[in-house]
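Note that one protein chain is taken out, while the other chains of the complex remain in position.
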Amino acid sequence: MGAYAFSALIFAMVALAGWQISRRVAWWRLGAPAEVAWGRGLLALPRRYLVDVHHVVARDPYASRMHAVVAGGLVAASILTALAVLPPLGGSRLYWAIVALAFSVTVIGSLLVGARRYPRKPAKLSAGRFQILPFLLLAYAVGGLISAALLAWGGASAATLLPALALAAAGGLGLAYEVRRGPMRHAFAGALHLVAHPRPGRFEGRPDTALAPLDLDAPKLGAETPADLAWNRLLSYDSCIQCGRCETACPAFAAGQPLNPKRLIQDLVAGLTGDEASYAGSPYPNARPVADDTPPLARLIGEDARIHPDTLWACTTCRACVEECPMMIEHVDAIVSLRRHQTMELGLPPEKAAEPLAELRGAGEAGGRALSARTDFAAGLDLPLISVRGEADVLLWLGDGAYDLRYGRTLRALVRLMRDAGVDFAVLGAEERDTGDLARRLGDEASFQDLARKNVETLNRYRFNRIITADPHALHALRNEYRPFGGDWTVVHHTVFLLELVEAGKLAPGRLAGLSVTYHDPCYLGRYNGETEAPRALLDLIGVERREMARSGKRAMCCGGGGGAPVSDVAGERRIPDIRMGQAMETGAQVVAVACPTCTAMLEGVTGVRPEVKDVAELVLAAMETPR
Amino acid sequence: MKIVVLLSAGLHPVSGQSILPKVEAQALRLALALGEARGRHAGPTAFPASDALGHGLPHLVHVEIPAEADPVPALVATLEADQPDLILAGRRGQGGDETGLAPYAVASRLGMALVSDAIAVERGEADGTVIVHQALPKGARRRLVVRLPAVVTVHPDAPAPRAFAYGVARRGIVETRLAPPGLPAAERLEERPYRRRPKLMRSAPACGSASERLAAAMGATSSGVANVMVNPTPEEAARAILAHLRAIGVLPPKAA
């Protein structure tokens, strides 16, 4: 009889959880429609969970072990208990011993969950309902353990079993209830999110990072309210477990700008349902005053709305939060959707960004400079124009770094190396427009699409085998974001190309022995395109002593220059490049190697005594001038 | 108050692409701050004046005239019917002859007053007046009370235009009207490609060695022997500085 009562508890829990979920599902259905490959997603779920999610979770070994033990124990114990409705199992004392074992694992897991939060909770974790979770887990696990043990022992009387079952019921039903609004929501929403993930390419080994083109004829451009976001995005925000990994990775958060990715996601959730439990994690640093209370499904962004515009514009779109999120949430997509509405429907881009955006429309260049001046850095180098040549093996895309005096040095080094290697290359010259990266990140999709079409039209007029660029932002646009506009080319970053030339023996650099170098990964190369190895291999080939910063590769920290953040210029306490330079100085390296014009500009802007900033191409050129 | 903003087809100063002149977008911002405004453009196409829709203009009347026609009679013909109280325009067109005469011609033919170089316009205390803040050199302003109806030209120091918004532009309306027939063609002057010429350097001496002239051009000239005080007492230094500042007139003379 006791066995049936115990199984019945599980069914009651499932029923309660199911009811709670259905209420949650109603909220998601408010979102915009989205196409989801259900079959493929469902089939891929185990792999997505066990491989991709685990890969991220395992970066924090304690959290990984804790989750395996508590979730594994909880699921196993609950399923085993539920199966006890089958008469032969429910009557077996051995079976109950096994159930007791599963519950004891859950007990250990619950203690691990508790130990992380008590006696002191780390700042990145949220409080509130999350602080009750260990007790619910423990009550359920201990109650279950005692009940199962009593059943296994055989001498269970109602008097002994009832209090234990009551404890398990209190914990278990509490957990089930929490599926709607508490931490346990992440279990169901997370699983469904993995099935219906808006970027399935992430699980297929390719960097699925390009922003989706916006239909400019849509009745509303961008997201104004949570209901303008696709339903599976709303679902993904519900899967947030508020672990705070995003906020520790976020450069804007570190710099004291009013952005916290975790808080932002919770604001999106709260903006949808309106009856959300109050947020109990770290706030936006130096939060700007906003409306105290907003109704559900109201406008999200504004000084009189839920989220202050500064929060939106502080993002550098570096994707560090996305990279760190164990629930695979796409924060940057949300930010860009919201920005699109601010910029295109309300005409409210950041104050200082209006001018560059206007120049992009009027001059095809964010600084309003003449397109023909782009090649001024190469005075005396006699760059071949593809309009004269008609075709070339390699088209060199210069990017807007070419206007910068400092970065001109890098491009001159690259041109010299290509000349030395006998590469047949040409440039577009005055036909090269801005890629529109800045416009797109700032939400001005219309300008981006206009520039993309014009650039695609120009590039498709000429014949070349590959595009080489030293600008990862241009690389990302040309390689990934121009595809829907008819741009289908092989786009190669200059570090990959130089490595190829060295490996093919066309360049024979010497060794810069005695020079210590630390390489700063550009976000748009490392995280957006997964290319972290070529520059390191090049540095090793020229014989420098390579040191790694604590945050490097796909987990590197942003220089603060992406996503239009320099033009938005949201005030914080520190500057992001200063923080990054501090990390570089911790390695004691003499040189910070960079591979991006934006990183160069941002890191060169750091004042005081600091390592030199040099592009990988400049270091290779320096190595060419030293004997082997 | 009926407000009309005159819009023109400009050229980007660097790229030469057709754009709405920035100063007209600024004029539009001033107009929208006062109340509902309509746009008026005379030219062969509505673009690029239609960009004003993206800067917040709800309604643009485009008077279609041939490219070589003088836009003033066409504008006057349509404005006469509307009888606007206030017309805002850029201080100079951009991309055309750039004489800055059109607002004056429109004002004179409509019998309206004209005030130039506004950086702010607000409603006046008395009915039928506006207060215009006019830009003066060195950050100074002039506050004018102007009787309506008036044409006000806007100075580039006016507040920056509202950002262009694609979605807002989609919602705006362009109404195209045909111009009255028999418009005179604008006067054409002899033209040739622009050539940069050396500029007169007001501080440079007409004679002197090349290095002297270069130094003068770079502003490094020290007029005669520079007055250097080495390690004076702070009080001496302060007296010398104040005396110097008074001598060059940036500090008001000592109150006696």
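So that you can tell them apart, the chains are marked A and B in the order they are listed, and the count of residues begins at 1 in each.
Basically, contacts are C-beta pairs under 8 Å (C-beta built on N, C-alpha and C of every residue); 3 or more make two chains touch, one makes a residue touch a chain.
Rule of thumb we're sticking to: contacts and distances are computed from a predicted model.
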Can you pick, from "Aspartate carbamoyltransferase", "3-isopropylmalate dehydratase", "Electron transfer flavoprotein subunit alpha/FixB family protein" or "Aspartyl/glutamyl-tRNA(Asn/Gln) amidotransferase subunit C", the UniProt protein name of the chain not displayed?
"Electron transfer flavoprotein subunit alpha/FixB family protein"
Interface residues of chain A (partner: the chain not displayed)
569, 575, 605, 607
The missing chain sits against chain B at residues 10-13, 16, 94-101, 104-105, 107-108, 113-117, 129, 133-147, 150, 155, 157, 189-195, 197, 199-202, 218-220, 222-223, 225-235, 237-242, 244-245, 248-251, 254-255
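The definition used in the following text is that only the chains that are shown with their structure count from here on.
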Any idea which chain A residues touch chain B in the complex?
216, 220-221, 343-349, 353-355, 357-358, 361-365, 368-371, 444-447
With touch defined as at the start, can you tell me which chain B residues reach chain A in the complex?
12, 14-15, 17, 19, 22, 54-56, 160-168
